[in-house]
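Moving on, here comes chain A:
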Amino acid sequence: MRVGLFITCVNDTLYPRTGRAVVRLLERLGCEVDFPLAQTCCGQMHWNTGYGPRIEPMVRRFADTFAGYDAVVTPSGSCGAMIRDNHPRAAARAQDPTLAADVAAVVPKVYDLTEFIVDVLGVTDVGAYFPHKVAYHPTCHSQRLMKLGDRPTALLREVRGLELLGLPGEQECCGFGGTFAVKNPDVSTAMGADKVRHAAGTGAEVLCAADNSCLMHIGGLMDRQRTGMRVLHLAEILASTEKEPA
Partner candidate 1 sequence: MSSREVILNRVRRALTDVPRDEVFPVPRDYARAHVVEGVLELFAEHLRDYRAVVHEVAESELADAIAEAVVRRGARRVVTPAGLPPAWTAGLAAATCVPDGWVYGPIDDLSDDPTNNRPKPAAPHLTIAELDAADGVLTGAAVGIAETGTIVLDAGPGQGRRALTLVPDWHLCVVRAEHVVASVPQALERLVPGRPLTWISGPSATSDIELDRVEGVHGPRTLEVLIVRRPPVV
Partner candidate 2 sequence: MSKAVPPTGATFVGMPPFPRAARDAVGDAQLRHNLRKATHTIRDKRAVVVDELADWAELRAAGAAIKDRTLRRLDEHLLAVEAAVTSAGGTVHWAADAAEANRIVADLVRATGETEVVKVKSMVTQEIGLNEALAAEGIRAYETDLAELIVQLGEDLPSHILVPAIHRNRAEIREIFVREMGEWGVPAPAGLTDEPAALAEAARRHLRERFLSAKVAVSGANFVVAETGTLVVVESEGNGRMCLTLPETLISVVGIEKVVPTWADLEVFLQLLPRSSTGERMNPYTSMWTGVTPGDGPQDFHLVLLDNGRTDVLADRTGRQALRCIRCSACLNVCPVYERTGGHAYGSVYPGPIGAILVPQLGGVATGKVDAQTASLPYASSLCGACYEVCPVAIDIPEVLVHLREQVVEGGGHRAEKAAMRAAEWVLDDPGRLRRVQRLAARSRKLIPKRAPGPGAAWTDSRSIPAVPAESFRDWWVRERSGPADTAQAGVRPTGSAPAAAVVEARESEGEGR
């Protein structure tokens, strides 16, 4: 199984730890992981902010870059959803049949990391060790667009030493929302503050999610509020072992 890793521009630039964790995890599970360097960005920020007509080159780049793989795995629910839901729309809008065909060919091979592990590899126990109290935040696009369901928690439950704590109001948005976070900072912060309050109330040491962009927002608030909690991408927990703890 040749897996192309779509790391996403945010992870590439700000969260290389997550990327390294994904590589370590997938290789541990027997995958041949490749990171095609031609990749850049899925175009989500442009699309969601009203610059959809401009992302055609990014859509083209993604389809070309990942054409040769058995599976394309990404550790971001929102980027995965962007590709799955909106790359076909962007291609249709470009009125380029070749592009539409290329996109249609690559989209079914795109998986969120947890989807890939549970559905394709058929594994829920990834051999991880993480002796901490953890709460899981199902980010909006992970749950509503990628429809990850209980895959992330199924994986977390098998992690040795991990105590999974329920997060009240877990389905509620954290308030990140891409450029929403800066266009409507007060509402965004109010939503995030409630998320932080819920998370802190669980007594967990770590809040994890399948999307670092939401965690950037939540973690930024936690840091300012000095909650003592930290945020961690799910992949880093799943990659964690006694030898190489997260």
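Selection rule: all candidates are chains of the complex that A comes from, given by their letters.
Operating definition for what follows: contacts are C-beta pairs under 8 Å (C-beta built on N, C-alpha and C of every residue); 3 or more make two chains touch, one makes a residue touch a chain; residues count from 1.
This one's a predicted model, so the numbers in the text were calculated from it and none came from an experiment.
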Sticking to the defined contact criterion, which numbered candidate from 1 or 2 is in contact with chain A in this complex? 2
Seen from chain A, its contact residues with candidate 2 in the complex are 7, 9, 11-20, 23, 34-41, 43, 45-54, 57-58, 60-61, 64-68, 140-141, 144-145, 171-173, 175-192, 216-217, 219-221, 223-224
